[in-house]
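For this view, one protein chain was removed and the others were kept in their places.
The chains carry the letters A, B and C, assigned in the order they are written, with residues numbered from 1 in each.
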Amino acid sequence: MKVLVTGFDPFGGEPVNPAFEAVKLLPRTTAGADVDILEIPTVFHKSIEAVVKRAEEMCADRILMVGQAGGRFEITVERVGINVDDARIPDNEGNRPVDVPIDPDGPAAYFATLPVKAMTERIRSRGIPAKVSNTAGTFVCNHVLYGVLNAAAKKGLPVKAGFIHVPYLPEQAAGKDSVPSMSAVTIAAALEAAVEAMATTGEDVKVSGGREH
Amino acid sequence: MKVLVTGFDPFGGEPVNPAFEAVKLLPRTTAGADVDILEIPTVFHKSIEAVVKRAEEMCADRILMVGQAGGRFEITVERVGINVDDARIPDNEGNRPVDVPIDPDGPAAYFATLPVKAMTERIRSRGIPAKVSNTAGTFVCNHVLYGVLNAAAKKGLPVKAGFIHVPYLPEQAAGKDSVPSMSAVTIAAALEAAVEAMATTGEDVKVSGGREH
Amino acid sequence: MKVLVTGFDPFGGEPVNPAFEAVKLLPRTTAGADVDILEIPTVFHKSIEAVVKRAEEMCADRILMVGQAGGRFEITVERVGINVDDARIPDNEGNRPVDVPIDPDGPAAYFATLPVKAMTERIRSRGIPAKVSNTAGTFVCNHVLYGVLNAAAKKGLPVKAGFIHVPYLPEQAAGKDSVPSMSAVTIAAALEAAVEAMATTGEDVKVSGGREH
Partner (left out) sequence: MKVLVTGFDPFGGEPVNPAFEAVKLLPRTTAGADVDILEIPTVFHKSIEAVVKRAEEMCADRILMVGQAGGRFEITVERVGINVDDARIPDNEGNRPVDVPIDPDGPAAYFATLPVKAMTERIRSRGIPAKVSNTAGTFVCNHVLYGVLNAAAKKGLPVKAGFIHVPYLPEQAAGKDSVPSMSAVTIAAALEAAVEAMATTGEDVKVSGGREH
């Protein structure tokens, strides 16, 4: 099994992106799967293209995309990507779309095709805070999740794909007031657990990971 | 114009639901529109049926569904409903579906057809905290939003529909530790502003209401 | 019984101060006590002088000082004032002391002499979120609490005094991201309940209002 794990470059004025800082620490083999990593630009559309290109080149069976969720407490495994860009801040090339569909011909949403519950459970079993999230936002993170699932569906690729959001690093939180953080080593351990679950789980487990709102 | 505004009955052990407590305070005419109100059960599927039945009876042009989001700070106008039930707690008839589609033949999601940005702006212009939300959760609130939009799409009804989540009332927060709350009078003023925006806005305004995650 | 209730003027760039907005709504007689109100400047030392001057003029038996605690969820009744000024932002006359004692000859702290537990319980019994706080900060709120208790102790005045912090108003929260708020009417109801408890309680009730940190 071949797994592609991507992480964004820094954006929004941050000097680092905890996503790629942690991705860099991943072992290249996990649970029998070959793991390839890739830093992708925090740019609308170019991010999708970068993931799809590499996934096709390496014939990836699984794609795990990772992004920063500044302000979140836990590792969050995303359930769904929606067909809209609505940017509060510009991306790294100055694009700031507002209420524009990612693909005007695409469906309203795609559910992640990775086993989100099994991944979440596996991370928590390692003593690391994790939960399922029902929104990846409306910026480049949601964009690349939706876009890669859309490309896989349209091209009929057998790949399964999903997204994990990670908190700020302590060094990022040190300059802010009372925001949660997680060390790169802890985040990397969570990602490794997620890759294990991705590589070894067939159908997802049926455990509640829902929320009232 | 005929507007239906619904609010759920209490659930999750709460003695009241701020949604219907506020809905009850709405004037019956707002910005030239006739406003009808309805309390609906916090029950999977029955909630959808109740809304659709009343909307058809009264030939509603607009449907605004309102629910409690305990822990949220603001009035939140929901952007999207997704095709999944994943209940952390049972509904009011003991149902607790986990990762079950609302409609196995339905699309992954529907975007609300009400002008969510205009509604949010109008509420804030009254000095009431409000923002767009990109997840209505996976419980009965998301269920009824998805279900009503799905019914409208399948039946070809010309109605536009959407959902607003509201915080706890002060009396609910008084028994908890450090949770935000909003008075029923303030929530009702927000809902009245939202109904005004629904009744008077054609195409939604293009202002950013997005989030990075 | 004569009660003086004070509220600060706006500071920190806010157009209003929820403290005095609510204080203005108080009835002039509560539980048999005469209530006098006073707006005081958010200025080190001048605030203390203003309270002490009015309290002496009216021969106040009780003093309740009220201030804004932007970001707090509940009405918080302060337990203690400490002998230090440490200003993150300037006061309304540009003073910004850092680690300066309020009174170089005063003790490290004074406990409020009002019945903080009875006041907190009374507010919560009205369905309004409230709790005891163990810090009034290090800005003008803590300053006036310490300073008035210090003046009363040094002059041997029989007056009892304390401080209540209140959340932002909804109109203040509407321009911020996810901060708690409370309407002026709800805050005023809380203050009225507190004045009732002040006017009718002898020794404070022994109920836990503590925190681990």
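Here is the rule we use: contacts are C-beta pairs under 8 Å (C-beta built on N, C-alpha and C of every residue); 3 or more make two chains touch, one makes a residue touch a chain.
Owing to the predicted nature of the structure, the values given are computational and were not obtained by experimental measurement.
Among the displayed chains, contact with the absent chain in the complete complex occurs for A, C.
Touch with the chain omitted from the figure is made, among C:18, C:137, C:162 or C:180, by C:137. Contact with the chain that does not appear here is found for just one residue of A:32, A:127 or A:158, A:127. Interface note for the absent chain: among C:27, C:104, C:156 or C:210, the touching residue is C:210. Against the chain not displayed here, chain C makes contact via residues 12, 67-72, 79-80, 82, 84-89, 96, 98-99, 107-111, 117, 132-139, 141-142, 165, 204, 206-213. The missing chain lies against chain A, touching residues 73-74, 124, 127-131, 169-171, 173-174, 176-183, 185-186.
Note that in this section only the chains that are shown with their structure count from here on.
Relative to the centroid of every protein C-alpha atom shown, the closest chain centre, again from C-alpha atoms, is found for B. Centres computed as Cα averages put chain B at a distance of 38 Å from chain C.
As a whole-number value, the distance joining the C-alpha centres of chain A and chain B reads 29 Å.
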